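Now for chain A:
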Amino acid sequence: MGLVDSINWMAVAFYVLAAHIVVSALLVVCVRNIVHSVLWLAVCFVAMAGLFLTLDADFLAAVQVMVYAGAVCIMVVFGIMLIRRSDMGHSNLFNGQTKIAGGVVALVIVLCGALSARTQWLLSPNEVPAETVDNIATLLLSKYVIPFEVAALLLLVALIGAIILAKEVTVDATDSER
Partner candidate 1 sequence: MVEFAMQHAWLVPLLPALSFVIIVLLTRPWQKLSALVSIACMVSSCVIATLAAYGIFTNHEFTEKPLVYAARWFSLGLPGAPDLVVNVGVQLDPTSAMMIFMVSLVASLIQIYSVGYMEGDPGFSVFFSYLSLFASSMLLLVISSNLLQMFVAWELVGLCSYLLIGFYTHKISAREAAKKAFVTCRVADFGLLLGLLSLQIVFGTLDMVELSEKIHHFQEYTTAGVLTLIAVLVFIGPIGKSGQFPLHVWLPDAMEGPTPVSALIHAATMVVAGVYLVGRTMFLFSQVPAAMELVAVTGAFTALFAASIALTQREIKRILAYSTVSQLGYMMLALGVGSLTASMFHLWTHAFFKALMFLGAGSVLHALHHKADVWEMGGLIKKMPVTGWTFVIGGLAIAGIPPFAGFWSKDEILSMAFNSGHYVLFAMGAITAFMTAFYMWRLIFLAFFGDEKPENHPHESPVFMTAPLVVLAFLATVGGLVGTPWTPWDINWANWIWFHEAHHAEPNYMVMLGSVILAGAGIFLAYQLYYVDKARAKAHALADKYRALHTLSYNKFYIDEIYLWFNHSIVDGAAKLFFLFDIYIVDGIIINGIAAVTRLFGEGARISQTGRLQNYALVFFLGVLAVAVILAFTNPSSAGLMLGGVK
Partner candidate 2 sequence: MSGFPVLTTILLAPVAAALLMVFIPRDEGKLIKCVAAVGTFVSLALSLYVYFAYDQALGGLQFVEKIPWIEDLGVSYFMAVDGISLPMLLLTNLIGFAAIFASWNVNNRPREFFILFCVLVTGVMGTFIAHDLFIFLLFYEVVVIPIYIMVIIWGSTKRVTKEYAAMKLTIYLLIGSAFLLVGVIALFMKSVGILGAPDMSFTALAEAGRQLGRFDQIWLFGLMLFGFGSLISMWPFHSWSPDGYAGAPTAVSMIHAGVLKKIGGYGLIKIALVTLPIGAQFWAPYMAVLGVAGVAYAAFGALAVKDLKYVVGYSSVSHMGYVMLAIACLNVIGINGAVANMFGHGVMAALFFSTIGFIYEKTHTRWIPDLGGLARQTPRLAVAFMLAGMASLGLPGLVTFMPEFTIFIGSFQVYGGLAVAGIAGIILTALYVLRAGANTLFGPPRPEYDHLVDIRGPELVPLVVLGTVLLAGGLLPSLLFDMINSGAVPLMAQIQDVLQIGGKF
């Protein structure tokens, strides 16, 4: 086996994408400007879509790009704009518990990593079927139709809730006749 042949291109893809994800996530947390933070978040999401592709989840990758990288990020940016601050350069600061939180988080990472490494997984020898979208669609509309519909309802409720919450509250209710 030659060296190039022996390179597992999937592994390479994984490592590259993983590096993107981790670095961009760190930047999301660390930059001091909230807008930059959101931009890095978009990068992270796109990288993650790539990661999903390496996991044979092409439909999800598409959803990831559309929903997260597209909708969520845009929405957050809108949110930021609604809450205008004079000094965007200091819009995303740390509070006082950084060090201890860092410790806890490190422990969480170590523990989760260690646990997943130590666990003996019952790996399946099969491959993921090629027609992911077909399969997911069938399942969603047959076996998982009720959660699917509930999710739809949830989105509706969230929509209404968000409108109500974010609606401008008038102090004097002059429009009560409406």
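Criterion: contacts are C-beta pairs under 8 Å (C-beta built on N, C-alpha and C of every residue); 3 or more make two chains touch, one makes a residue touch a chain; residues count from 1.
Behind the choice of candidates: all candidates are chains of the complex that A comes from, given by their letters.
Nothing here was measured: the structure is a model prediction, and the numbers come from that model.
Chemist: So chain A is shown by itself and the numbered options are 1 or 2; which of them touches it within this complex?
Modeler: 1
Chemist: Sort out for me which residues of chain A touch candidate 1 in the complex.
Modeler: Contact set of chain A toward candidate 1: 95, 97, 100-101, 104, 107-108, 111, 114-116, 118-122.
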